[in-house]
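Okay, so here's the structure we're looking at.
Every protein chain but one is kept in place in this view of the complex.
And then chain A:
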Amino acid sequence: MANLRSSFLSCFLIPRGDTLLQLILLLSLLLHHLSASSDDSHFEGFDEIDDEPILFQSPLSDLPLRSPPPPTTLSTSSDQPPSVSDLPPKPSAKTSSFDYWDEDEFEGFPTEITPPEVTKQSEQTTTPPESASTEPDETSKVSEPTSLTKRIRSYTVEIACVSFLIMFAINYFTGKKENETLALAWAATFATKDTIFDKNFSLLGVVEGDNSPLLLKEGQNVFKFYASGRRFCQELLATMELKSRQDLIAKLYNMIVPCKDEITFEVPMNEDAMDHVVFALAKKKAAKAMHKEVRDLQRFANLMTSGPNGRKWVADELTVITESKEVAGDLINETVLDQVFGEKAFGNFGKWFISMHFSDQHQGTHKKMLVFKFALPDVNHMADMTRLVALVPYYIDLIGRYKLSSQARSKTEAARSKVAQEVYKELQNERQEALQRKKAERRKMMEEAQSKLNAEALRKKEAKERARQLKKAMPKIKMSRGA
């Protein structure tokens, strides 16, 4: 720049006779100025090189390697808008300004570079339709025949997800229908007129009325059946939890991890209808799990490894959990063994049986409860589980009438009184803790009140003291008595 100024000034100082020379100097200065402004940003280290800007060769061949995206991205904003408008003239504009390096050196380069340039420019100036139209132009320049497949490929995510959603919707309606037919088939077999529950309970169904629906639909795969009005028990609530056929993802999951349609009967017994019975029957693995998890079984009962001597007992796959062996023996009587749980019968009906749990120390709202869990057969074979369903009223009657023998009762009484004492102690502890907390709170309140009072008293004292000090500070007017 110093050179510029000095040469500029010098052309004014030169006498007028050399106007040609001055013109030439001026032109060279102008050219130099222009080239300096355009090449400034590209060749920042090259200010000293001035006279022939266009004919540079060797030093510049290093440059593009250092900063690969061609200078349009590095250049100032003044340069870019003119080169943005059209793509075809653009490469030519590039070549005109960058003649000085060998294009052969960068054969693969321009095609890789142009798409990011295009997107960057579209970010700055154009709207998406333009970029989308320029993009296919570019890709069509590269390879025309695969544009359609490429477009399809670029939408794979959308196509896959939309088709999955369509399948999901179709499956929802078919699965829902299937579940409903299954539930209705069960109700038709066991809950309609002249069926087992109709003969055992006076009130069937959830809503009052003659033609009221029998089943309550809680979800697309959960149905409830309610019955009431029988001796020994308060009510019967049957909950059918079917496979989630309406949910495609759950359906696919159930193909890997098998699942069953289940029905659970819960029968709370009347207060005077059940003696001290804690008993459960299930298949081996399930029995072990129940013994660990269910609280009353854990506390009161033990696994029964073998049946009473000299008697037939349940099938090998089943395990009994009971508080007292005598009670177990009484509950699993001949009839039941012959019909359902014995070796032969279990082979036929065993696949529908899951578990059975009777307890008078049940956790939850009702203490005296019978719980039966069965698997549901498919729609056409609903009658296969008739014997299992018949167990329900049979056991209601059996337990309703059952009285423990004196020995058994003494044992059970001892266990229960222990537990009752523990529960009582826990309650007492809780009450004491609650009382202590209350006392502590009261103390805190009192202390705060006292401190407040103290604070007020302190303030008063301080005020008094200040008043006294003021009085003292005031000059004492000595009064002398008159003589």
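Operating definition for what follows: a residue touches a chain if its C-beta (ideal position, glycine included) is under 8 Å from a C-beta of that chain, and two chains touch if they have at least 3 such contacts; residues count from 1.
Keep this in mind: contacts and distances are computed from a predicted model.
Asker: Leaving aside the chains on screen, match the unshown one to its UniProt name from "Tubulin delta chain", "Protein Asterix", "Protein YIF1" or "Large ribosomal subunit protein mL49".
Answerer: "Protein Asterix"
Asker: Touching the hidden chain in the complete assembly: which of A:Y226, A:F279, A:F300 or A:W313 does that?
Answerer: Reading the full complex, the residue touching the unseen chain is A:Y226.
Asker: For chain A, which residues touch the unseen chain?
Answerer: 119, 122-123, 127-128, 131-132, 135, 154, 157-158, 161, 164-165, 168-169, 172, 199-203, 206-208, 216, 218-222, 226, 228-231, 234-235, 244, 246-250, 335, 339, 365, 387, 390, 393-394, 397
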